[in-house]
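For this depiction, one protein chain was excluded, whereas all remaining protein chains were kept in their positions.
Think of it as A, B and C in the order they're written, each chain with its own count starting at 1.
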Amino acid sequence: MSAWPAWTVVIPLVGAFASWLVGRKSAFVAIASALATVGVTVVLALEVHARGTVLHRVGGWGAPLGIELRVDGPAALLLVVLGIVTALTSASAVAHFPMGRRRSTFITLWLIAWAGLNALLVSADLFNLYVALELITLTSVGLISLGPSRESIRAALQYLLVAILGSLGYLLGVALVYGECATLDVALAGERLARGTVSSAAFALVAAGLSLKSGLFPLHAWLPSAYANAPSPAAALLSGVLGKAAFVVLYRITGETFPLVLDAAPAQIVGVQAGAAIVWCSLLALRQRRLKMLIAYSSLAQIGYMFLAIPIGTPLARAGALYIAISHAAASAAIFTATGALERASGNDSIDALPGVAQRNPLTFFSLAIGGVNLMGLPPTGGFIAKWLLVRAALESGQWWWAVVVLVGGLIAAAYVFRVLREAFVPAVPLPATADAPQLAEVVSLLLAAVSLLLGVSPSWPLSLAMQSLGEGP
Amino acid sequence: MTFDWLLDATVAAALPLVAWTVARSVALSRAIVLFIAFGLLSALAWTRLGAIDVALVEASVGAGLSGALVMSALSWANLDEATVARRSVIARAFVAAAIALCLGAVLLGVPDPSEGLLGDVSANLGDAGVHQPITAVLMSYRGYDTLFELVVLISAALTIGAAKSARLEARPGSDLLRALADALLPLCIVLSAYFLWRGSNAPGGAFQGGAVLAGGVLVSTLAERLRRPRLTVWWIRAALVLGPASFLLVGMPRFVEGAPFLEYGPQSASRAIFAIELGSLVTIALVLASFFPGVGPLETAPDASSERTRGHR
Amino acid sequence: MSLETTLPLLVLLTSLVPGVVIFFLPEKRHGIRTLLNVGAAVAKLGLTAVMAAGIAAGHRYETRFRFVPSADLVLRSDSWALMFVVLSAMLWLATTIYAVGYLEGSPERSRFFGFFSLCVASTMGIALAGNLVTFFVFYEMLTVTTYPLVVHRGTREALHAGDVYLRYTIAGGVLLLAGIALVYALAGHGDFTEGGFLAPLGERHRTPLIVAFALLVAGLAVKAAIVPFHRWLPIAMVAPAPVSALLHAVAVVKAGAFGITRVLYDVFGLHFARDLGVTGFLAIAAAVTIIYGSCAALWQSDLKRRLAYSTVSQISYIVLGMAVYGALSTIGGSVHLVHQGLMKVTLFFCAGNLAEELGVHDVHDLRGVARRMPLTMAAFTIGALGMIGIPPVAGFVTKWYLGIGALEAGEGWCVVVLLASSLLNAAYFLPIVYDAWFAEPRIVFRDRVASAEVRLSLLLPTLATAALSIGAGALAGFSWSPLGWAKRIASQELRP
Partner (left out) sequence: MSQWILYAASAAATVAIAGVGAFVAVEPVRRLLSINIAYSGVFMAFVALARRTTSGEADPVPHALVLTGIVVSVSSTALALSLTRRLVRATERSGRDSSSSPDEREA
C-alpha cells in the first residue's frame, strides 16, 4: 500500500485552503502547492511504472465497505500530464487576472478543481467518483462565472444545469449497480455484474449521463458558449483538463465495471454518437467566426475521438483514446492560452482580426499553430500518435468505418485549423506598439505546445503507462 | 398491516403525481409550493422506509433549505418568462411513461432480498468508533466522501460569494423578528449540539445539526442581531473551512506516520469523529447560511443597505 | 553512441536545429541567420559525404527510437536513402545561397528560413525513414512546413495557392495514413525490407492488399503530381523562386516519387506488386501524366508555369521507370531522381534570375535575353537540353535506360511514350532557347547594375547546378556517379 495516491488529493486541497486563508497574496501558496502536486504525481507515476497498479485503502477499510484508491498506468499518466497542463495553465491566470479578489478566487477554485480531478483519477469507488465529478462541475461553474460578461453567467448556469442532469443519470446507474451487486468498488462490481438487463441498463444510464456531461453529440449545444465566455485561463482549464473528467470516469468503468457490455448495443450507440460528434462538430467549427467558439467546437469533436474507444474496445483503441485525452489537453490549453493572449492584444477574438496581431506576436501564434497541428492529428504532435493508434485499432478490429470517421474528422480539422493559420500570412496594417500579448501567457502557451510536441516525439514512455493495465507494459 | 400498505401506496403514488404537477404548473409560485410539498412528502416516504436520518436531512436541508432558497427566487425571478409548453403534454406523458416503465422494470429486476453491506457495516462497528451505523459510514468507512462533500459545499459558497452579494430586497427588521431571533438562536445552538451528540448512537449528526444552526444564524442575521461577518476577517474564512480542515488535521498525524489516510486509530476513533463532526457542523451551518442572498458571511464590502435600514430604524 | 547509430540523426538535426533556432532569431540579425543557414548546409553536406564513404565501405547507419507499438522511429541509410540525402544536401546548399540573395531586403525572412530549414529536415527524414510510420511522420511534416513557404508572399493569389496545396496534400496524407495503417494491421509491421515483405500475405489478403496499394499510391501520387492529382503544382508557382526550385527539384514532388518507390520495392516488392496486377495501372497513370504534362506545358506562356507542367511530366519518368519490371528501368527511374532534381533546379534558378533581374515572366519576352544575361541563359539551355534528353546532359542517360528497360521488359509502348514526350519537350523548350540566343529583343531590358549580369549569390548556384547536370551525364560511367549508384541500388533491390 502506498500513500502517494492520497497525497495527490491532499496537497492541492491543503493548498486551496491555505490560499483561501492567505487571501490576497495567494499566488505563492498556489505555486508551492502546484509544484508539490506535480512532484507527487510524477513520483506516483514512476512507482506505477516500476511496480504496476498502486493501491491505497482510505481509512484502512478496503472494498467493499470502504473506499479504495487505485492508480493504474492510465490513471498515473493522466495524473502527470493533466497535472502539468493544469499547473501551466494556471500560471497564465496570473497574467490574466490583476491582483485581487478574482485572482484569489480563481486560485482557490482552481486548486479545489485540481484536488477533485486527482480524486477522480485515483478513485476506484463509483459513488466517490460521483462526488468528485460534482466537485469538478461546481468548481468549473465557478471558474466560468468569473468571466467578464453577462454571457459568462448565462453560460455558467447552463453548464451547471446540464452537468447536474448528467450526474443524475450517472447516479441512477450507480444505484442499479449497487442494487445488483452490493458494492461500489469499480472492479468488484465488474466481477459481480453478470451480462443482463440490469448491467446493460446501468451502463446505458451511466454512459448517457457521462456523455451528456462531456457534451457528446447530440447534446452538445450547451458547451461551446461555456468555453467561449469563460476567462481564457478558465477556458483552457475547462476544455483542456476539466472537460475530460466525465470521459475519464467512463473510460475507467468501461474497463473495470462494464467490460461485458462493450460489445452490446449501448456501446455501438455511443460509437454512433462519437462519430457524429467528430464530423458534425468539426463542421460547426468550420463555420465559426470567433476563434474561441471554433476551438470550443473542435474540443467537442475531440471528445468524439475519445469516445470511439468504447465501440472499438481493443487495448490499442483505449490507449489511443487516452492519448487523445492527454495530447488534446496540452494542445487545447495551449490554444486557449494563446488565444487569450492575442485577445488581450487585439481586443477581441474574431478570426478576421488575426492578421495584424499574429504578425506582432509570432511566438504566441506559433504555439497556436502547434496546437492546431495537434488537433489535425498530424506529426510531430501527440495528436498524430493518438490518431494512428485509433485508426490502426479500428482496422485491426475489423471495424474499418471508425477509421474512416477518424480520417474524415482529421480532414475537416485541417480545414478549420488552416482557416485560422492562413490569417498569419495575410499582410496587415501594423498594430500599435502596445498590442503585445502578455509575456507570461506567451511563455505558458509555448510550454504547453512543447508538451504536445513532446508527446508526439517521444510517446514510448507515456504509451507504456497507457497500456500497462492492459498487460502490454513492462 | 393493510393500513401500512395503504399509507405506503398513497405516498408512493403521490410522489410522481406531485412531480408531474410541478412540471405542469403555469404559475412559478405554485410550482415552488408544490416542490416544497414534494420534499416533505419524500421525507415521509423515507421515514416509512426506515431512513430516519435521511428524512431529517431532507426535511431540514432538502425541503426546508432548498425550498426556502427557491422561494426567495420568487422575489426576483422574472415571472413573465415562466412559460409551460402546452402543446406537447401528450408526447411528454408518453415519453415519461415509457421511461418510467423501463426504469421500473430494471429497478425491480435487482436481486431480492439482498443484505447489501449491512453485514460488513455492523461487523466493523467496533473499530469505527461510533455505534450509529450511518454515522459510521459517513465519518469512518466513507469519511473520504464526506470530506469531498464538504469541499463541494465550500466551493459552491465560494462561487456564490465571488460575486458581490446583493442586498435582500425586502428586509423585514421588525421587533417581532428580533425577539424571535433572540429566542431562536440559543435554541438552535442547543438543538444542533444535541443533534451532534446524539449522532454517535441515534439518528442525527453534523448535517442535521448544521442545518438547524444555519437556520438560527439566518434568522438572527436577518433580524440584524448578528453582525454580518466579513470575509476580510481571517477567522471567518478559517471557520468556513473548519470541516474539511478538521478532517485533514485529525487524519494527518497518523497518515504521516504511515497509516492509511483518514484512519483514526481504534483508541482515538470516537474522539476523532466527534472533533470532525464539530468542525463540519460549523462549516455546514456557515455555508448553508451563506447560500441566502444578502445574509451569509460572504459579504466583503460594507453594504449600503444595512446603513439605510439602520437609519430607518 | 557510435557513429553508426548517430549519423542519420545528425544529418537530420543539421537542418532541424537551425530551423528552430532561426525562428527565435530577431528579424534583423541577417548575418547570424545567413551564417547559420550556410554553415548548417555545409555541415550537412560534410556529414552526408562521411555517410556515403561509410556506406561504400560497407557500414550500416541506423538510429532507432522507441515510438508507438510495433513501429519504432527508424532513420537508416540504405543506398536509396543515400542517393536522396546527397541530392537534398547538395541542392539545399545551392538553394540556401540562392535564397539569401533572392530574398535580400524582403520582410519575414526569419519565418522563411525557419520553415525552409524545417522543410529540408523533413525531406531528410523522408529519405532516411526506415519504416512506413517514420516515413509518414516526415511526409506530413513536409506538408505542414512547406505551406508557409507557398503562401510566403501573403498575396491573395499566394493564399489561394496555399489553400489548393493543402486541400490536395492533406487529403493525400489521409489516404496515405489509411494505407499505412492497413499495412500495419495486415502485416503487423511496416519496416522497409529490400524486396518487400508483403508477399507472404498474398494468398489470404489479396483484396485488402490491393486496397492498401491503391491508398498508398494515391496518397503519394498527390505529392508526385500524377494525373489527376497534379493541379496544385502549377498553382503553387506563386511562391518565391527558391521555394519553387526546392518544391520541384527535391522536396515535395520527390517525396512523393520516392515514397512510391519505397512502396513498390521495399513494402510490396516489385515482383509481388506485378503479381497483384497493380504495376500496370501505375505505369499507365505515369505515361498519361508524362504526355499530359508535356502537352499542357506547350500552352503556358508564363515561364514558371511551363516549368511546372514540365515537372509534372518529368516526375512521372521516375514512376514509370519504377513501375516497369526490370533492372534497367529501375536504374533509369532511380537515376532520374537525381538528374531531374539537378536539371529542374537549374531551370528554376534561371527563371528566378530572369524575374529578379529583368522582371520577365512571360516566355515571349525572353527573345534576345541571352545578350543581356548570357550565363543564365547558358545554364537554362543546358537544363532544357537535358530535359529533352540530348547528350551529354544527364537527361539523356535517364531516357536511354528507361527506353532499353522498357524494351527489356517487353513494354514497347513505353518507348513510344518516351519518344513522344521528348518531342513535346523539344517543342516547348527549343523555341525559348532559340529565341533567347538568336532573336531580336521584343522588350527593352533593364540595364545592368552590378558587375555581373545578376547578383553573384544568384548566379553562382545556377552555374553550379548546371555544371552538375552536365557532369552527371558526362561522367555517368564512373561508379560514384548517380548512374553508378543507381546500378548498385538495382542490383540490391532486384536480387533474384
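Convention: contacts are C-beta pairs under 8 Å (C-beta built on N, C-alpha and C of every residue); 3 or more make two chains touch, one makes a residue touch a chain.
Just so it is clear, the model here is predicted, and its values are computed rather than measured.
Visitor: Write out, one label after another, the shown chains that touch the chain missing from the document.
Guide: A, B
Visitor: Of the residues B:Ala31, B:Leu191, B:Ala238 or B:Ala259, which one touches the chain left out of the display?
Guide: B:Ala31
Visitor: Which of A:Pro74, A:Gly179, A:Gly383 or A:Gly410 sits in contact with the chain that's absent?
Guide: The single option touching the absent chain is A:Gly179.
Visitor: Determine which one of A:Ile153, A:Ala187 or A:Ile351 touches the chain that has been left out.
Guide: Only one listed residue reaches the unshown chain, and that is A:Ile153.
Visitor: Which positions on subunit B touch the chain that was left off?
Guide: With respect to the unshown chain, the touching residues of subunit B are 4-5, 8-9, 11-13, 15-16, 19-20, 22-23, 28, 31-32, 35, 38-39, 42, 45-46, 48-51, 53-54, 57-58, 61-62, 65-66, 69-70, 72-73, 76-78, 81-85, 88, 92, 95-101, 103-104, 107-108, 110-118, 121, 133-134, 136-138, 141-142, 145-146, 149, 152-153, 155-156, 159-160, 163-164, 166, 207, 284, 288, 291, 293.
Visitor: Take the complete complex as the reference. Which residues in subunit A touch the chain that isn't displayed?
Guide: Residues of subunit A in contact with the hidden chain: 102, 127, 130-131, 134, 137-138, 141-142, 145, 148-150, 152-154, 156-157, 160-161, 164-165, 168, 171-172, 175, 178-179, 184.
The criterion applied here is as follows: only the chains that are shown with their structure count from here on.
Visitor: Tell me, please, which chain's centre (mean of its C-alpha atoms) is farthest from the centre of subunit A?
Guide: When every chain centre is compared against subunit A, the largest gap points to C.
Visitor: Any idea which chain sits dead centre by C-alpha averages?
Guide: A
Visitor: Per the centroid of Cα atoms for each chain, what is the distance between subunit A and subunit B, given in Å?
Guide: 31
Visitor: Using the average of all C-alpha atoms in each chain as its centre, how far is it in Å between subunit A and subunit C?
Guide: Going by mean C-alpha positions, subunit A sits 42 Å from subunit C.
Visitor: Taking the touch rule as given, give the residues of subunit C at its contact with subunit A in the complex, in rising order.
Guide: Per the touch definition, subunit C meets subunit A at residues 23-24, 65-69, 111, 133, 136-138, 140-141, 143-144, 147-148, 151-152, 154, 158-159, 162-163, 166, 170-171, 173-174, 177-178, 181-182, 184-185.
Visitor: Write out the stretch or stretches of subunit A touching subunit B in their complex.
Guide: It comes out as residues 1, 3, 6, 10, 13-14, 17, 20-21, 23, 56-61, 64-67, 101-102, 105, 108-109, 112, 115-116, 119, 127-128, 131-132, 134-135, 138-139, 141-142, 145-146, 172, 176, 178-180, 182-183, 196-198, 201-202.
Visitor: Could you please specify the touching residues of subunit A with respect to subunit C in the complex?
Guide: Against subunit C, the touching part of subunit A is residues 316, 319, 362-363, 366, 373, 376, 378-380, 384-385, 387-389, 391-392, 395-396, 403-404, 407-408, 410-411, 414, 418, 421-422, 425-427, 458-460, 463, 467, 472.
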